[in-house]
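Dropping a structure here in structure tokens format, bear with me for questions.
One protein chain omitted, others in place.
For clarity, chains are labelled A, B and C in written order, and residue numbers in each chain start from 1.
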Amino acid sequence: MRTRNFSIAAAMLVLCPVLTFAGTISGKVTYTGTPVKQKPISMAKEPSCDKQHPIPITTETIVTGANNSLENVVVYISAGADDANAPAQAVTFTQKGCQYIPHVIALHTGQELHVVNGDQTSHNIHPMPKSNPEWNKSQPPGAPPIVQKFDNAEFISVKCQIHPWMHGWFAVLKTNHYAISSDGGSFSLPNLPPGKYTVTAWHEDYGTQTQEVTITGNETKSIDFSFKAKAF
Amino acid sequence: MSEMSVHAGPHAAPTSFIRKYVFSLDHKVIGLQYYGLALAAVVTGMVLSWIMRVHLVWPNAPIPGLGWLSKVGAPGGVVTPEYYLQLLTMHGTLMVFFVLTNAPFAAFGNYFLPIQIGAEDMAFPRFNMMSFWTTFVAFCILLSAFFVGDGPPLSGWTGYAPLSAVGADAGPGQGIGQSLWGISIFVFCIASLLGSLNFIATTLDLRTKGMTLSRMPIVTWAWFITSCIALLAFAVLLPACLLLILDRTAGTSFFIPAGLNVADHIQPHQGGSPLLWQHLFWFFGHPEVYIAILPAIGIVSHILICNMRRDMLSHRVIIYCMMAIGFLSYMVWGHHMFLSGMNPFSALVFSFPTLMITIPATIMTLIWLGSLYGSNLRINSASLFCLGFISMFVSGGVSGFFLAQPSIDIYLHATYFVVGHFHMVMGVAAIMGVFAGTYFWFPKMTGRMMNETLGKWHFYLTLIGTYAIFMPFHYLGLAGNVRRYSAFQDDFLVPLIPVHKFITYAALFTGAAQLIFIFNLVHSRFKGSPAPPNPWECTSLEWSTPSSPPPFDNFGGQHPVVHHDPYQYGVKSSTGDYVMQTSPEQTEVAS
Amino acid sequence: MGGKVFAVLIVVIALLSAIPIINHTFMGASVTLPEDISTHGKAIDEQLSVTMAEAGISFLAAQLVLGLFVWQFAHRKGGPTKKFPGGATALVIVAFLFVGAEVLALGMVGSKAWATVYFKPASSDAMQVQAQAGQFAFYFRYPGADGKFGSIHPEKIDEGNSNFFGLDPENDIPARDDITSGELVVPANKEIHLMLHAKDVGHSFYVRELRIQQDFVPGLDLSLHFTATKVGKYEIVCTQLCGLGHYNMKSYLNVMSQEDFDKWLKSQSN
Partner (left out) sequence: MATVLQPPQAEFEQDPSRQPGGGSGGGFRNLTPNGGTVRLVKDPSTSPTRTGIWVGLAAIAMSFAALTSALYVREGSGYADWTHISLPSILWFNTLALVLSSITLERARMQVGACMRGEESRRSIPMLWLNATMLLGLVFVVGQYFAWLQLRSQGLYLPTNPNSSFFYVLTGVHAIHVLGGLGGLSRVMLKFRSTANSLRRSTMDATSYYWHFMGVLWIYLLFILWLKL
């Protein structure tokens, strides 16, 4: 997961002085109950994308893995970590096959976001923030990346107006300590200096959960999050 | 309103440059200013149409320089879907309001109506000046939309609510851009009202001795009838724009119904009626078509008579036809709304008067053709464009047969058939009238002749080009090609793209041909051969002025006296085969 | 000289322009009109053909006469002008009698075709389907087993999560078995009663082969009814400017045999 690797790298930059005692919080996100079946998406109206998906893809609101693991959950330090600056590197958000890749990205407030169109058709990127200015731009094929920043932390729903099934999320955070649960719902927040942390897990449909974790010295604390699946 | 009384006296000739050429009260200068404004607008509008045509057939091709011109609208020079619609909206608005309303009506009307009735100036010169400069302001407001926020509006020149009313949620340009559009049209309405008021009062009150209503040339009548139509039409669009602006800015709900979810934003409105906007707009919108075409009809008849060296079989019938059309134009607005949820019965109610308009239109055409028969037709740039006008008027007219019938409209509504129809009948035809007028009156306006050879080439290329562009539109429409699409992706549209390629080439070609005209205009203005006082041997008053261009008060401190009906041709007289309206000479009309 | 050039030019242009019309009218080769798959479309097509014949004839006649007269009378060396036989009166009478009668006839016949589409409401046993148009897609929904549509909550609309109509299955029982679809699937030879609902701005429902076009008017739920006679897939496009994605706003009308349709409906409901 590119975002995560890079966030580790970023964290290293920030934390090199205390690297000797760097703790790690890692764990797994799971769900209980039966989540609603994700519906297949018909891309009939966009042939160039349709032919890229011989098996129709489904909506990505709830992505589950083996043994009840839940993916696309943003796990981050909501309190306790030093409020580092935004890293210089940009986060890239790609539109390919009329899908957002990845479905959820996390970035730091003020960090550069590059939106890239990898398709042969025009896309329209329309984030709907609450506390940041809203914008709505189209991107023809071959057009340069759209470069934007968000100054306030929030979770922003993103849509493509031309292809209404395209839906993604920008998790704009005040910290560089974040991870997005992937393959098997696992996550890991490395390079944490000793201290008391609040870890928050956010899911676009199931909401948020928090846990208190204390890191003393060079250790790896493991915590798990478990969300209750909604019937509808 | 009582403003008008004070200026109604003959005003002294100005001396300062500003008063002479900028804030001039002289109807001739104001007419030229209108002409210049229309020229600026038509060039802009044409360039926009070029960009659109190119984008349609090469959707992903970067257009050189465009990326620099509009970073948001065309990143890297590739036109975005919204930018296409924004260009389309601006093209329509510029052409309909600032070209088709200004050039044949305001420009030529201002210059020649007072002269043709033997007056020193308009009835209210200061109103006249205000009306031009208000139009200019409207023009600037509209163009400024290119440079604000995310660009001009994208809801088309008809600005259908709620798309035009809900604001930025509806897409790029629907924020401040759309507001500027509304304000611009609002201001334009005020200007047009002042203008028409001036035309009407002038025609009714400032006619010189002997210039009875029945002795006014056809074109004077055309301007007069047009100003009557415009007065009522713009008086309706004005409040409509006000309500639209209030919906956008003050949170009222005239046009916005409840429970709209636009781009995941629930709109804080309720109870408005989108159809209300359509009714108000088209009550203006359809008469507007005739505001564009009637002056052209007048100009063409006037010039044709002079070049046929005979009166029309009956030029009065043409005037009556124009009146009939003007009257009918207020009973047909619903034919734009057959499919927008009106009571299906009212569709028929609107359909019949629409079909009725065919009758006066046919009568006029027959009179033109019948008058050509046995005439001594002179072929020059002006008369050629008149003939071109007739051809276009017919071509665009017959396609009206189809659209006037609700049953066929079910299939053809909102296809390229409609686009072809109105571009031919109100776009190209009216513009041909303007070209004819320009070639015909240029000697009077500048004292120099235009180059005839260039003029004829300009005509032939324009005629071929415009047919090549707009005839295929009809067949695209019959194939169900939907209009206002920024790209053709649907399975049934892709096979039509070659036709669109052809049209694009034709459009570029025709546009290039207009450069001949621009060159001719500029070159002749300075280097053209000096014009005799009455180069076309025409009878109406504008050719009786002591000089070309006419002196400040048109007739050098004197007042012409009119003795004849406007078109005394084919007679034996001291001057040749015609008698000036101002000449006391009595002759037998030999016909 | 100039006159003759114009005359030739205008005649050539007129003939070239009219070739498709002539084909359509006299050779019976339709002008790119797609095949009609509706029960009411025939009347419209006939009306279109009649109109095209009349329009084509008047178009050609006018252009050719124009060319002829210009050819004949341009630059005659002076001399008295000839008057058109009958003069203005004759022409006016001709216009009134012929054109007047023609357009009136057109109007009358045409209004019959219009009436077949719009004047009689959908029959009671017509299959009810709801269509929703929004920026920039069509969605369709079938009432499901209970034959009732769940109510629409605009604020609950979430296309990213396939809740196109803003249904609330949690609290709204009829909504639970509603079947929503991205394309309009209908059985052949059965009357469909389509209820149009606009989510945001104005849109329009246009299927060329069905000879149907009707606007979606926000706040005003219109409805139309049709019977498709031929199995196949046909494009539904939006013809009312609705925003930046207008060109891309389309869906499919999928006409199936009754049994295929039942299968499809079953596959959707579970």
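Quick note on the criterion: a residue touches a chain if its C-beta (ideal position, glycine included) is under 8 Å from a C-beta of that chain, and two chains touch if they have at least 3 such contacts.
All of these numbers come straight from a predicted model, not from anything done at the bench.
Peer 1: Of the listed residues C:Pro34, C:Gly219 or C:Gly243, which contacts the missing chain in the full complex?
Peer 2: If we include the chain that is not displayed, C:Gly219 is the one touching it.
Peer 1: Given that one chain is not shown, which residue among B:Ile200, B:Ile266 or B:Ile516 touches it?
Peer 2: B:Ile200
Peer 1: In the complete assembly, which of B:Leu238, B:Ala263 or B:Val425 touches the absent chain?
Peer 2: Hidden-chain contact among the options goes to B:Leu238.
Peer 1: Which of these touches the unseen chain: B:Thr226, B:Ser253 or B:Gln267?
Peer 2: Reading the full complex, the residue touching the unseen chain is B:Ser253.
Peer 1: Identify the residues of chain B touching the omitted chain, counting contacts across the whole complex.
Peer 2: So the residues of chain B touching the unseen chain are 1-6, 8-10, 117-120, 123-124, 193, 196-198, 200-202, 204-212, 231-232, 234-236, 238-240, 242-243, 246, 250-254, 257-258, 270-273, 275-276, 279-280, 283, 380, 449, 452, 532-537, 543-544, 546, 555, 557-561, 563, 574-576, 580, 582-585.
Operating definition for what follows: only the chains that are shown with their structure count from here on.
Peer 1: How many Å are there between the centre of chain A and the centre of chain B, using C-alpha atoms for each centre?
Peer 2: Centre-to-centre distance between chain A and chain B: 55 Å.
Peer 1: Once you find the CA centre of chain B and the CA centre of chain C, what distance in Å lies between them?
Peer 2: Once rounded, the distance between the two centres reads 29 Å.
Peer 1: Need the CA-centroid distance for the pair chain A / chain C, whole Å please.
Peer 2: Averaging C-alpha atoms per chain gives centres 46 Å apart.
Peer 1: Show the residues in chain A shared as contacts by 2 or more other chains, in ascending order.
Peer 2: Where chain A meets two or more other chains at a single residue, that happens at 46, 121-122, 124, 138, 157, 159, 161-162.
Peer 1: What residues in chain B touch two or more of the other chains?
Peer 2: Correct list: 80-82, 171-172, 263-264, 487, 489.
Peer 1: Spell out the residues on chain C that touch chain A in their complex, using ranges where they run on.
Peer 2: It is residues 134-137, 159-162, 169-170, 182-183, 243-245, 248-252 of chain C that touch chain A.
Peer 1: Going by the contact rule set out above, which residues of chain C touch chain B in the complex?
Peer 2: Residue positions touching the partner: 1-3, 5-6, 9-10, 13, 16-17, 20, 31-34, 43-44, 47-48, 51-52, 54-56, 58-59, 62-63, 65-66, 69-70, 73-76, 78-84, 87-88, 91-92, 94-96, 99-100, 103-104, 106-107, 110-115, 117-119, 134-135, 154-155, 157, 166, 199-202, 204, 206, 208, 211-215, 217-220, 222, 235, 237-248, 250.
Peer 1: Within their complex, state which residues of chain B touch chain C.
Peer 2: Residues 80-82, 85, 154-156, 160, 162-163, 166, 170-172, 174, 256-264, 266, 271-275, 308-310, 312-314, 317, 339-341, 344-345, 347-348, 351-352, 355-356, 358-359, 362-363, 365-367, 369-380, 384, 387, 390-391, 394-395, 398-399, 401-402, 404-408, 410-411, 413-415, 456, 460, 463-464, 467, 471, 475, 478-480, 482-492, 569-570, 577, 590-591 of chain B touch chain C in their complex.
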